[in-house]
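Left out: one protein chain. Kept in place: all the others.
Chains here go by letter, A and B, matching the order in which they are written, and residues are numbered from 1 within each.
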Amino acid sequence: MAQIFHHSTNTIARVSIYGAVLLLLLLGYTVDVVNNSSYVTEVHNARPQPVPFSHKHHVGELGLDCRYCHASVEVSSSAGMPPTQTCMTCHSQIWTGAAMLEPVRASYRDSVPISWTRVNAVPDFVYFNHSIHVAKGVGCTTCHGPIAEMNITWRQESLYMRWCLECHNAPENYLRPRSEVFNSFYRAPKNQQELGLRLMKEYKVQKLTNCTTCHR
Amino acid sequence: MATENKNGGRPDVDIATLRHSAREGNTPRFWRGLDELAGTPEFRDHAENEFPHGANDPNATLDRRELLKVMAASAAFAGLTGCTKLPTQTIVPYVREPEQIIPGKPLFYATAVTLGGVATGVLVESHMSRPTKVEGNPDHPGSLGASDSFAQASILGLYDPDRSRAEVHDGRIGSWPEFQTELTAALAAAKITGGSGLRLLTQTITSASLAAQIRKFLKAFPSAKWHQYESVGRDNVREGARIAFGEYVNAVYRLNRVEVVLTLDSDFLTSGPGSVRYAREFAAKRRVDGAESIMNRLYAVECTPTNTGAMADHRLRMRASEIESFARALAREIGVSAAAGPGSSSSAPAEWIAAVARDLKQHAGASLIVAGDQQPPVVHALAHAINQKLGNFDKTVYFTQPIEESPIHQWESMGELAADIRAGKVTTILILGGNPAYDAPVDLGLRELLPKVKFSARLGMHEDETSVLCHWHIPQAHSLESWGDARAYDGTITVMQPLIAPLYEGKSEHDFLAALNGQAEKPSHDIVREFWLAQKTGIPRFDAFWEKTLRDGVMAGTAFPAKQVSLKLGIGEQPPAARPQGLEIVFRPDPTIWDGRFANNGWLQELPKPLTKLTWDNVAMLSPKMAQRLGLKSEDAIELKYEGRTIVAPAWVMPGHADESVTVFLGYGRTRAGNVGSSAGFDAGWIRPYATPWIGAGLEIRKTHQKWALAATQTHNSMEGRDLVRVATLDEYHKNPKFAQADVVKNPLSLYPEVKYEGYSWGMAVDLNACTGCGSCVVACQAENNIAVVGKKEVMIGREMHWIRIDRYFEGDLDDPKTYHEPVVCMHCEDAPCEVVCPVMATVHSPEGLNEMIYNRCVGTRYCSNNCPYKVRRFNFRLYSDWDTPSLFGMRNPNVSVRSRGVMEKCSYCVQRINAVKIEAEKQDRSVRDGEIVTACQQSCPSEAIVFGNINDPNSRVSKMKAKNLNYSLLEELNTRPRTTYQARLRNPNPEIEKAAAV
Partner (left out) sequence: MADSPTDKLAQHSLAVPIIGPGHDYASVTDKISHIVLSRKPPKWWILGFAAAFALVMLLLYSITYLFAVGVGIWGIQIPVGWGFAIINFVWWIGIGHAGTLISAILLLLRQQWRTSINRFAEAMTLFAVACAGIFPLIHMGRPWLAYWLFPYPDTMKMWPNFRSPLVWDAFAVSTYATVSALFWFIGLLPDLATLRDRSKNRAAKIIYGFLAMGWRGSAVHWYRHETASLLLAGLATPLVLSVHTIVSLDFAFSIVPGWHATIFPPYFVAGAIYAGFAMVLTLSIPVRKLFGLEDFITMRHLDNMGKVMLAAGLIVGYGYMMEAFSAYYSGNPYERFMIMNRMGGPYAAVYWFLVACNIVTPQFLWSRKVRANVGALFTIAMVVNVGMWLERFIIVVTSLHRDFLPSSWGMYYPTRWDFATFFGTIGLFVALLFLFIRFLPLISIFEMRALVNEEDKKAAD
């Protein structure tokens, strides 16, 4: 009787069997890649803003202190976003005519707030507190990246829990002296390890990894 | 058992369904009663569904959100990454930042909430100018930092989505200016006659500034009349005082000086002016530390079981109408001349009275008789007489001028008003607050009379039963939205300041009267401030004084001074009228809904009534004996016939209730309360005639052979011989101080190494000797932790969400048992059974000994709950949290996740508060001070029954409590090593009576 299957079927069968295994592995890998891609994490995606505010200019070139705008960073969970008022303290004097700043002036004029696009966000079930991190010697740029070089602000880190734990498990690798916290040009010293360990003692830094530290 | 019965044919409405339907806009803007609402498909599903435990639930409808969830789910299935990508959010900063406000930091404002005009001082937590939580004001004499459940729930009253949002003119939307023009016209017309035909109806008013406005108005209209009415008023108290002293006075108790209390049908520990303070002072006198310490003693003579009765060392159950006889008998024992009471006071054994009298006499000057608001005036008068005879005046009780601005007999005042309307004398009526159409004495026929009035206007929070009968309805501002002032139980004044601009352009009573006085444009702030400016002329720097008053929440030195009173002679000497025969009916305010004003408050509806543990319904309460006689069981629908009116009510067999007497609770059967309260329960007011506001005789009961399914959160009342609540008498305690720790396992064997807790380790101690079971903690917890309301059906299945529950056990004689309250929160076991079984580590232990529950990690296997011996875990079987009603968003505590469907939740020891305090302490480089962290339940507890703190610090209050002999932990033998422990309950019985009972 006639052959049902062509000879090649054997090969096809083998290939598909081994292929299936490979395919599964590949799938897992892809998921991981996608999860860590900037598509999902938004890392390094400069977000368009109503006003093209440049940290590079204000922080990097003019050397404004972070706290000038993010005023509540030392006292509250939220670092605080500057009210239009804050922008106008300077921009009622300089660049008063700049078209780029029209939205700011408009906002001030008509008392309509500017709605910025959020760059760094954690899910609602995560309760992050800026003030305590700052108080314990975690620098702004440790999480927010080289802010002084960002023309349009982007997210530097994935903000995944995995990432948070890197520091919560080993703070010594990231801590800096309190005096340097708001220094946007800070570079970790060679002896970060020992410095970190010293600061941990000095600032009574704990390795808080229990869940309710962040989730409530 | 509640869950066993099907719903008694009566369509019961589920908040969420109706919320939902209202939300979806398939509800008429002004729906008339539920029949109309019933048009919604959800509701029909309810009505038709023959499976009460089936899927007839609000969330059963597959709406857009649900679909999205399913899609999200499938996405997650597909990519394992469904929820990691966050949606793009925006940040909207201020244009000009207001002072004080720091994003992420709450502010607290001092103000007051009132009930029956009496103020309880509170501090209101405000996040970015959204009030989120009410807490007691430590500086306020009526609060001392605690508060009752009504105060706790007022925050939900503020955000209630059913509040009326617009002026309504004869069923159509009107406007404030439009109303003003009509009003001015009406007033101009009235002017001619000097305002005869002009009537002003308010509730009890203790606000001096408001009263001043009213008087101004009355000056302008000399022949106008001002009526005051509360269906749960204190007329008897006032009249009692008048009989005793010939004038209205306000009695203030000093329980911190009382050794022996006798209550005559009074629930002074959990209701009435000053109850919050009284509870604390009473509890303080019951705390025992050393082996030789003593306790106060409480005798309760009552008909309807109350929390006070449950606390009593001796409780004598007695028909409410017999208590007068008791009072007279006691008076005579004490040496006050009084005619013998009507009928035989058989249920009051002579030796009992004698023993009590002896005890009282022994503690002359340190004893107190408290008569209940529902008892007739003469009982109050007798109480005063006895107190005076015992030399308690100015020691345990003192008198002040009334705190009401114009104390009157409100019941008669309402009768007069009704008569005037019937006689056609009333052309214009202005109703401020209250809800007379619902709660006025039924036979006055106000519902028929109101529409007869030519011009009627009503200021109210809801467009309710009264509003629809008036030509005008004006939305009223919530007390947290408006300026005002009110007096505490002792006369102390609190100036109430708004926390938020009126959500729905509501008008406060001050605004309304300003309009009446032709000052419509004058902001109520100015009215109040200017009034007090005028009062306090003596004060040099009024601004500073005003600032301080607002900041402190009390106006310094405004407590009324003690007032000399002279007791009239021969009180109660004239023999009382013969007691009418027949079955007794007793009307009482509902423990959680009061007179119905809180009917639309989901928190209070779902707050289990302290002694029945019922939610969402009121009942006709009767004693086991009587039930047996009539062949009734709980949840039988029975027909009550009184004074020619009948109503169907669910029977409830209540151990400890007096025989041959039925108690019905007011406040239910509202027809226009809102989506939450309408059609819950039955309207006891329907059989409450003018003649007998509280206690009547001649009730007829008929069995209907129908069931009325009730939702009780606790269906089993016996401890089954398990020592869950450990009790001893004071003597037994003196003999064996360690009785509560009889079965303590010294060093239990374990294969695991002992876990050491360095630094902080949090623990809680609950004093069963102090807990009155009032339920304030339950509501406080609900407010603090964004706990959802689930509705009657879900409670019936057994799915209530409260993180703290108050277990109530009966012990002993079925007819007259001892009652114990036991608050149960998560025990935060050191060896927690829930933790090992969770497959995803969604519940784990913290280094500080907290048993943490991580909602966002929970997959919902519910094994933790099965394995929790204390059953304190609560599961979101459906989407209980309201994610759709915008007005509720503002209410939520931003520091606690709002749980979604399918996750477990439970008491966290208010970890958000712990963390907040710890962070502040860390920043100041110090450690947390004792008492700095206060959990919501602890904060609200009037009797300070709950103490929380660091058990590693031997000097912390909680450590000291746990060090006491009375300390024991629940289900110790399981070796779960709970962090929450209990202080055993102590009773201080009178040896004489105890012996008599033994014989």
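One rule holds for everything that comes next: a contact is a pair of C-beta atoms (placed from the backbone, for glycine too) under 8 Å apart; a residue touches a chain by one contact, two chains touch by 3 or more.
Since this is a predicted model, take the numbers as computed values, not measurements.
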Among B:L604, B:V824 or B:A984, the residue in touch with the chain that has been omitted: B:V824
Omitted-chain contact residue, chosen from B:H734, B:R862 or B:R957: B:R862
Contact residue for the chain not shown (choose from B:T132, B:N769 or B:N876): B:N876
Chain A residues that touch the omitted chain in the full complex: 4-5, 9-10, 13, 28, 32, 35-36, 158, 160-162, 165
Residue numbers in chain B that touch the chain omitted from display: 1, 3-4, 51, 53-55, 57, 59-60, 62, 66-67, 69-70, 72-74, 76-77, 80, 82, 84, 714-722, 724, 794, 797-799, 805, 807-809, 822, 824, 833, 836-841, 857-863, 865-867, 869-871, 873-879, 901-904, 970-971, 974
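Please note the rule applied: only the chains that are shown with their structure count from here on.
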Cα-centroid distance, chain A relative to chain B, in whole angstrom: 47
Contacting residues of chain B [partner chain A, same complex]: 79-81, 84-86, 88-97, 102-105, 844, 846-848, 850, 852, 854-857, 895-897, 908, 911-912, 915, 919, 922-923, 925
For the chain A and chain B complex, residues of the former touching the latter: 31, 34-35, 39-40, 42, 47, 72, 75-78, 80-86, 107-108, 111-118, 121, 123-125, 127, 129, 131-132, 135-136, 160, 204, 210-213, 215-216
